[in-house]
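Only a part of the assembly is drawn; its chains keep their places, and the rest are absent.
Per-chain residue numbering starts at 1, and chain names A, B and C are given in the order in which the chains are listed.
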Amino acid sequence: MTAAPHVGRLAAGPRGTIADVPGVGVGHATLADGDLQTGVTVIRLHAHDPFLHKVPAAAVVINGFGKSAGLMQLNELGVLETPIALTTTLSVGTIVMAQVRAAIAAHPGLARTTTTVNPLVFECNDGYLNDAQALAITEAHYLQALAAAAPEFARGAIGAGRGMSCFGLKGGIGTASRLTGNGPGNWTMGALVLANFGQLETLTLAGRAAGPPLALRLAARAAQAAAPQRDQGSIIVVLATDAPLDHRQLRRVATRAAAGIGRTGSYYGHGSGDIALAFSTAATVPHDAPHPVRDTRVLAESRLDPLFEAAAEVTEQAIIDALLTAETVTGFAGHTRYALADLAPDWRELIR
Amino acid sequence: MTAAPHVGRLAAGPRGTIADVPGVGVGHATLADGDLQTGVTVIRLHAHDPFLHKVPAAAVVINGFGKSAGLMQLNELGVLETPIALTTTLSVGTIVMAQVRAAIAAHPGLARTTTTVNPLVFECNDGYLNDAQALAITEAHYLQALAAAAPEFARGAIGAGRGMSCFGLKGGIGTASRLTGNGPGNWTMGALVLANFGQLETLTLAGRAAGPPLALRLAARAAQAAAPQRDQGSIIVVLATDAPLDHRQLRRVATRAAAGIGRTGSYYGHGSGDIALAFSTAATVPHDAPHPVRDTRVLAESRLDPLFEAAAEVTEQAIIDALLTAETVTGFAGHTRYALADLAPDWRELIR
Amino acid sequence: MTAAPHVGRLAAGPRGTIADVPGVGVGHATLADGDLQTGVTVIRLHAHDPFLHKVPAAAVVINGFGKSAGLMQLNELGVLETPIALTTTLSVGTIVMAQVRAAIAAHPGLARTTTTVNPLVFECNDGYLNDAQALAITEAHYLQALAAAAPEFARGAIGAGRGMSCFGLKGGIGTASRLTGNGPGNWTMGALVLANFGQLETLTLAGRAAGPPLALRLAARAAQAAAPQRDQGSIIVVLATDAPLDHRQLRRVATRAAAGIGRTGSYYGHGSGDIALAFSTAATVPHDAPHPVRDTRVLAESRLDPLFEAAAEVTEQAIIDALLTAETVTGFAGHTRYALADLAPDWRELIR
């Protein structure tokens, strides 16, 4: 496959993934069996237990047609205290329970001598390719994905992305990274998206209207035309950075995901849960504060622009990554979503 | 027991409960067995299927240290589409799955030919009286509570309120109602609270500092002094009305719960998930819109004050109701929370 | 000048301006005299007094580095009650007072027998081309712009847009419209923007990276290179529609402006006040409610997508309009902002 188009002005990090932020890892558990095309993806925040070593974080709801868990407490306290899990809509409750059980196992004092835990689970609806009503995801899938979390990880039609659709094509997991510059301000911004949104006719690839030619090819391919997709189904954008940002600044960073989504042709459809979360690994917040007052470091506000630019770019790039790395999948009721790479082996012909 | 003090200026409805709003019903499933002191409470919105006949609603987060499910979509779309469930913190995922399975059973097209469902589950942490780590709540408890939902229902240490603590005393489920006036503007406002918050020393009962005398009695009663409670643990306030209000107006109504909570002596403690939800039964919003444009009715904005006053009063009254109707419970690890009624058989002596 | 590129899929209305929404008019007062390059633009909501006949509205803050007046009450009550005024940052207070005095003149009972008035004033910072410290705007400019409001109006370097910069080029007032379809759902969405944002290197014109070639031409033109512009300075997006939407739905519409802004290459810079307001002219809300309950009509939620798509398109189109219609202006301290049309008489050569 031809290398993906590079969008924007900033350079990518060495891996070109969210794992360019040191400590971040990603793991998947995938079901790909007939009517069941679904899974779980887990983002590990750092090498330690996030309940004991929380990270500053903030989430922004661009369009709230979604069932994600954990955002209220995240935005009240400004920290993440679990790995980030992504899965299919109707299984959020199952993964919440998996995170609860994992936290109990690791922390015997949970809900007894200390607080409870705030599960963080994102979702998109894979009901076109996956038999969502089968509720095939189990708590074991969460543990499997968590155990697999590593800096090297697969993308495309895998993990939570297995059954996802994007612009009427096959979507799924995408990732990208950007470096903001040189010297002491050379921060890294990484993104992982679960892309399950968009309407084919509006697809914009690196600024070009790639939707109409792809729609023609799709119609030719699918004798019985594949189901069109409205701009719905949700996109989850997770942004990681090593820049020292506090909750308010991370909220500002997360807001910039909306620019990246918009550049792909989306208008944040009514039925879409479009949510962005940003976290910083620059320092952790201890569960048990050893001192009443904590020393910390925050980036000067006037230095945020490169991170904002990076957040917008990395979101668009990660969506493109999901579209280009996903493979064609046939699943529930014989439904098929074609990979962009199947319809256009060289994407460059789409955007001349 | 002496009748509870009536707070505020407005008259209560005939039942003095949330069920004074026609169609609303409440049911419980309760576990009360040694270390397990917990349960589920369900509020039925009306006599019909709320997925097909949604109701306008809005939720307000006063303090977001909590794990409730469903608020994001509720506030984006402005409607409730399931019964409201309340339970113990670590079991939110289980009840989410119970609502999912119930919706699938009732709607074969769910996540296939139509949307998914947005579960609505509130929680408080009953980990002092209940062995929260046992995760004793099952999906069957949701169905049991839903089946039991009726205009007549028990209060106090029952359902989701079984293991809850309030101001260091026994808390749980409380309810109240107010009528806003006579004639065409005679709306009803009902409340149901899950009260699990507050610090004894600050307890204010009908305006009087009831905390200090109760603290003395509690210390005398409990040879091994009962664990003090900081202003944490959460309170959920559900407000129902028959007034024709839209989402924005219901958000304004829900905000007034904060006044009622404040009047009981709470300062919305750091560790408390203090959330208010308001819904209107005046009209329903159909799942499948038969027409592009829907006729509806909304209250003139200048007529909201009686409803605001009612919302504040009914919240305070429902918290008092929880405190006065709860019974003493001994549960997990032999922990005991004493009923206010046990410490002060006639509450009037506390507030002279 | 070559006709502007048409972005997106939807057709424009007959005028291609915000005035395609019946009743909406725009007027300007412009100062263009040496160091003073500034002005006021007013959007008339309909033909009647908006204090007596309010319109449903909602505003969304994409980035809040700005000093606009009136948004808090707008979002609490869900209505607009004055014309919308746009001006230079440091003169917001002056225009607030102009709106106050106009309301007093029209309503002798204001703040006596009835409420006060909620001025609505947006701003961007034109301090590069205009001597902002001169505070040259007077209340008379507001009245002049209001008196001039009409369905036919000028765009570009005029009114509040006179001194504005956009992507390091001359910015100002732009406008556009879209029709959502045929038949009963053929709503109109119009936009007016005050465009004063963006960094030249990131400028994306109809999807193409137009910034780099323009930067070269600009450097060649300006012996003493013009001051670069970071992605700051603000953009105000006003969206008008004749679709029957309530406050919550208009908030959702306004959110879609972020997609349009993002498509032009902006990442919502740190120093930018990026704000979108949407209002509906389908019905008005009377100041003095004749009845306790008001009959109204709202669009079915599932019909919102065409309006969302229109909101994103019309925002991008209006920004392009501002860039293409603005003329080169030299102002404060001899600063010059070149018109895109001066640097590239045929914009098509930029986006091959």
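The criterion applied here is as follows: a residue touches a chain if its C-beta (ideal position, glycine included) is under 8 Å from a C-beta of that chain, and two chains touch if they have at least 3 such contacts.
Note that the structure is a prediction, hence the values are computed from the model and not measured.
> Starting from the 3 chains in place, I would like the total count of identical chains in the complete complex.
4
Convention: only the chains that are shown with their structure count from here on.
> Please tell me whether the contact surfaces of chain A and chain B are same or different in residue numbering, using the over-half criterion.
Copies use mostly the same positions to touch.
> How many angstrom lie between the centres of chain A and chain C, each centre taken as the mean Cα position?
33
> List the centre-to-centre spacing of chain B and chain C in whole Å, with centres computed as mean CA coordinates.
So the centre of chain B lies 44 Å away from the centre of chain C.
> Averaged over CA atoms, how far is the centre of chain A from the centre of chain B? Could you give it in whole Å?
34
> Which positions in chain B touch two or more other chains at once?
Those would be 76-77.
> Okay, in this complex, where on chain A does chain B touch?
My answer: residues 61, 63-73, 75-77, 89-90, 92-97, 100-101, 104, 110-112, 115-116, 118-119, 125, 127, 132-133, 135, 271, 273.
> Over in the complex, which chain C residues touch chain A? Could you list them?
Listed in rising order, the residues are 8-9, 62-63, 201-202, 204, 207-209, 230-232, 252, 255-256, 258-263, 266-271, 301-302, 304-305, 308-309, 311-313.
> Where on chain C does chain B make contact in their complex?
So the residues of chain C in touch with chain B come to 76-78, 184-185, 244, 246-248, 252, 285, 289, 291-303.
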